[in-house]
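Next up is a structure, given as structure tokens.
Heads up, one of the protein chains got dropped from this complex, but the rest are sitting where they should.
All chains are identified by letter, namely A, B and C, in their written order; residue positions are counted from 1 within each chain.
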């Protein structure tokens, strides 16, 4: 059965000591399923897989599979230090009942396409569970179309999640693979262009925004599938505003963590230390969220949508302010 | 009147001596208009503006304005060596009857947003003709959203042509500008994602493919505007195949020149010298074109669509071939 | 005769109307020669060749060749719109008495190595004057080592100026070319690492700093050539400080223009419009210059070297200031 719809690459709540907050994670999983996500994707980039130990990563998958309990499929992030460790994780996650694993392309070193192919091929030959490739060129060795074509010849490989955000690249992949592998699934990880990606044939997305407003990503998916492009695009614009606010408010994924907290979960502090100047602007984010929920009739907060950005200065004022600062710094010889 | 639809950033035919082939250019302009392009865009990147002298650039605009004779608007590429020269070109092109000019962001030096702003502002304050900005970050200093916001406060600036191919960036621009400037036009220069761009609200495109298959870019535009997304996406996939074949077959814009020739125009040889190994694969391109025209019922060539790629090897065979070559080179110690 | 030593890629003074200030240019040329530069390089990147018209570029070369009058060789920047125009400029510059031309790799379009080769080959086959290639990958299509090897087989091509700043790349070029072409000259355009470049065998440099402190770049060159590395490195550190101040104080080459003015020349305003916030911090630059000249005993200004950066805050203070600003912006919801 092909993987489709919106899967949530969810974050992991931490407790006061910085440990996995299991009860909150279970509550979060229930909340996401109740709000209609089509699947869960623990140990993704949003899930900060790299900041957990191998043991913690296994525990996360175990908790999520248990709690999902078959209600929605689990796509388990399974990349480990090397092929052997990764295959071993695949075996364990198969035992936990995951639907498939997602494996990010080799990172740190930038490998050639030939090495990327050899890496995934070796894993695919030994994995007891279906594999989706994970292409995220800003963080890991890119998977190009010819390499994907070679990998799609392996049955164990059943799909790709692409976080490049490049719609033309998605089309090139689909054009190259779908004729021979109609079962192969194409998921986008770039929330900003979910509607365009679905329009050109993507099967769904693994979208961090669905961990914050699962009601709206679901609606967007359903509207698009039903050919209701006008309301879908309108909603896409609002999700883009939220996505950008989360993505650019602080180093990824801090903005997403703050937003999940605003939906009522205790997420804890990041394992990546933050300085005071790096705090997410929660008020701005909260206003955005409130207006989104109010405008689309989803659990509208009692206070409703505040007058939108009443005191927000125009670009001139910002430009003026920046200029003032620069001139001051310049006068002091600091820049 | 807002600039909308598909405008052709057309190439300029050269004669045997490498000079502008005026008669063929006029014939080409007529052909494009007859096949339904919504406007002409001489002296763009596809039009190789940088390989002509200032005098030749003026002559090109003169010929195109004369020949268009008001049947369709002309968007005249007007970037010259500096602000004064550019303003001077603007004045001349206004006299020729151009609808507006398009001015590429400063290139060679990579300028800061502040300099990009100052550059366009200065031109806008002195130009007697409407200006569309031209953002092409792979070749020129990028125009970012805050800079665009500041520039959109100037009345003379009436639109932007963006060739980044980034759908989310198009949405960010539209979200930032349209509420205050509903008359501001957004055109995409990236043919590969024309339908997605139109879906999110772009007003049209300046697309090199429209210089080759104007019948089909027109149809794609009309279908998308009419909300007929299914056939539009189907056509978009076919245009992507053609676009990629033209774009990646040789250094830009040689593939486009070859394709225009296949439609029956004598384009001459590039002013950029080419070595024998750089010849475009015309046979492959011709088959693509024939099939496109046949499948969509546009001037189908008598020979129809050849059996599609009958002898085309799969990726394995290509991979095998490349491996063979690499091993030979390796054995000889050449790599 | 091989081109060696320090050649100045000098700027062109403009008058109040923005026209070439011929008298000041001639005075500047005399000043540079009197202070010991080994050659002049008009129409380079520092010389803003791209902001002048073709006619102006010719006039600049004419003036410089006339004024140099054989005292030092002139390396004339000769890139024009296409091969024919460039060859035509080569002919004219040969007539003016230039020693050689320098031709930047094709820019705007990013061309493949094969096209870069074809371009320079075509020019070399028709030029009546020696050619040095100009590699500046941040602005133009890169010239790689295999392409350079092929080009070095053409007699007309006698050297390369490289502005990558990559010492290992310089070594790779020298290792590949010098055994077969001992006459081929290697010049670095990256002032920051002039001593290391000379250490590994470069023949000299075309350095913008030599347009500001020709006395010191000359001394640095002579010390390095004499094997006096200790004082040369000491001087290199001071030149790096000046170079960085000029390079990063504003969009290139505004910092260099300001510095030349501080040496007593009327340079005029840039043809690229500048906003108030882009003004170079002249006071800081002046202090740097005064201290350099004083410390090295070159025309020490009467006021000497001001106490170095007396009020300069440490990095904490700057960090604190930036944090303050960011927090204010954040509180206002601006970022």
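Here are a few things to note about the model shown:
The rule is simple: a contact is a pair of C-beta atoms (placed from the backbone, for glycine too) under 8 Å apart; a residue touches a chain by one contact, two chains touch by 3 or more.
Here the structure is a predicted model, which is why all the values come from computation and not from measurement.
Summary of contacts with the chain left out: across C:93, C:139, C:190 or C:265, the touching residue is C:190. Along chain A, the points of touch with the absent chain fall at residues 18, 45, 50-54, 81-85, 106-112, 114-115, 117-119, 121-122, 138-140, 251-252, 271-275, 277-278.
Touching the omitted chain from chain C are residues 146, 149-150, 153, 165-168, 171-172, 175, 190, 192-193, 195-196, 199-201, 227, 229, 233, 236-237, 240-241, 244, 315-316, 318-319.
Convention: only the chains that are shown with their structure count from here on.
A straight line joining the Cα centres of chain A and chain C is 46 Å long. The distance from the centre of chain A to the centre of chain B, each centre being the mean of the chain's C-alpha atoms, comes to 34 Å.
With touch defined as above, residues shared between interfaces to two or more other chains in chain C number as follows: 275, 277.
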